[in-house]
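Here the complex is missing one protein chain, while the rest keep their positions.
To keep things simple, chains are lettered A and B as they appear, and every chain counts its residues starting from 1.
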Amino acid sequence: MENIMQVKDLKTYFDDTNVLKDVNIDIPKNEVTSIIGPSGTGKSVFLRTLNRMNDVISTFRKEGTILLDGEDIYDPKIDAVDIRKRVGMVFQKPNPFPKSIFENVAYGMRVHGVYKKAQLQEVVERSLKGAALWDEVKDNLDKSAMSLSGGQQQRLCIARTIAVEPEVILMDEPCSALDPISTTKIEDLIHNLKNKYTIVIVTHNMQQATRVSKYTAFFLNGTIVEKGLTDKIFIEPEDKRTEDYITGRFG
Amino acid sequence: MARNWEEFFVEKILLIAAVSSVVIILAIIGFVVGQGYTALGTIGIINFVFGLIWNPDYGLYGIFPLIIGTLSVVAVSLLFAVPLSILGAMFLAEVAPRTMRRILRPTIQTLAGVPSVIYGFFGLIVLVPFMRTHFGGSGFSILTASLILTVMVLPTILSISEDALRSIPVEYKEASLGLGATHWQTIKNVIFPAAIPGVITGVILGMGRAIGETMAVLMVAGNVPLIPTSILSPVRTLTANIALEMGEATGLHYNALFATGIVLLVIIVILLLIVNWVNYRQRVTIGGGYL
Partner (left out) sequence: MNRIIPPKHANSIMNVIFWGVGILAIAILVLVIGYLLYVGLPQVNLTFLFTDPIDNGAAGGIWPSIVSTFYITIVALVVAAPLGVLAAVYLAEYSGENTFVKTIRFATETLASVPSIVFGLFGLAFFVVYLQMGFCILAGGLTLALMAIPTILRTSEVAIETVPQSYKEGSMALGSSKWQTVIRVVIPAAIGGITTGIILGMARAVEETAAILYTVGATTTVPVSLFDGGDPLPLHLYTLATEGISLPNAYGTAAVLVILILVITFSTNYLVERYTKKMMGR
């Protein structure tokens, strides 16, 4: 098993508030890793640290290292923009741009310098198929993305992300704003995506974690209490706190 | 019972205060049109608006050169002010670190608060001589007036655009950055396009301010009522025309100046209708009124 990302002694701060306290975890390549844990324990902050999204927040500061393919992503010589190309992100609320469906998917390629219409069309089609959305929108590529349903919008955001061909896709509660049917579609999609991509998904839904992921990490108060094979964590957790959480006794 | 009466009275008094804006604007329109329309009748609307010569001594009341004067000064100033304001707004909303914002905001606000006569005076004693030495001519010109106007409309356009840029949900920005776009690509391709209605509003309101500006332009534009031949020609604007001549005007001349006021009112109302049509409601921010 190969680890695509390695997080060592990660601590993060906003001004003086310490959010992540000491996080160590390896992310295996071409697998799905779930992050679970109560609200406010730093799951989103952790995820956003993995693609340097927190750089946008001026008060953000971190200690420790995060390696991507053995390379420190916070190395001063490395541009956050390049990291985000390699580590894509799908957000909790679907956030398509107020542009057409086509333009949403083509956006990433355009900003990375692809202008040939034929090439754009090909990648848009491939990405929409990859996100299991093609059949629903193929006749309406010029329609505004805002006219899609929430579930379709989220799949569009996934299509938009895979069009850039990242190595890792981070998903922060991608189904929390969606109905059960859309949720199932996205879960199926995650299954198919893991052949090509490494996925890290934050979820509050225990069943979802067991359905989609091979590995799980349990976050509590800015640290990882327990991590390992999903089956192991859910069937025989080692830590009392993990057990309490997954059986719904707190959190 | 007494309390009900009190409530009733209070509400009526408040209502009267609220209606006063309507009454005042109608009174302004009424009096300006009332004094101006006889001139329009005597001179003829076509002769007035498209007449090429303004020379009250000879009974010639054509404001076309003044309209061109206003348009040229406004157009050139917007040419400078729009890009500068938009860049400034992007800087403030997106790029500038906290300390820079702390300095720049009050700066913009103070620029908005500097009296027009002060801008005019500065233009007169500094910019006009400067233009004279470096570009020749008298120094009083479209260009000089436009440069002063640029500084005057910049705060209007900038602050409204900044608000518009700020109101774009951060989710769009994060989505774009998450796809590996640079900050500038994100601003250019996502944040700015979404803010365009607000920016247009800012530009139109800035334009209104430029059209209505009197003192500063009066002091540096040269006030020659002829159609300009170059950007270094002196011009007279509609507002300057009123300010210059009202003092000595009597009879038809007096009424013709009010008719010039009608033209200004019409332009402003049209601009406001466009703003409402763009339908971007910009609540007043600290720093003054609409235009």
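For this structure, a couple of remarks:
Criterion: a residue touches a chain if its C-beta (ideal position, glycine included) is under 8 Å from a C-beta of that chain, and two chains touch if they have at least 3 such contacts.
Remember, it's a predicted structure, so these values are computed and weren't measured experimentally.
Only one of the listed residues, B:Val49, B:Ile200, B:Met246 or B:Val278, touches the absent chain: B:Met246.
Chain A meets the missing chain through residues 79, 81, 111-113, 115.
For chain B, the residues touching the absent chain in the complete assembly are 3, 6-7, 10-11, 13-15, 17-22, 24-28, 31-32, 34-35, 84, 87-88, 90-92, 95-96, 100, 103-104, 106-111, 113-122, 124-126, 151, 154, 181-185, 187, 205, 208, 211-215, 219, 239, 242-243, 246-247, 257-258, 261, 264-265, 268-269, 271-272, 276, 283-284, 286-291.
The working rule: only the chains that are shown with their structure count from here on.
Residues of chain A touching chain B in their complex: 51, 53, 56, 58, 81-82, 84-86, 88-89, 91, 93, 95-99, 107-108, 110-112, 157, 160-161, 164. Of all the residues in chain B, the ones that touch chain A in their complex are 97-98, 169, 171-182, 185, 189-190, 193-194.
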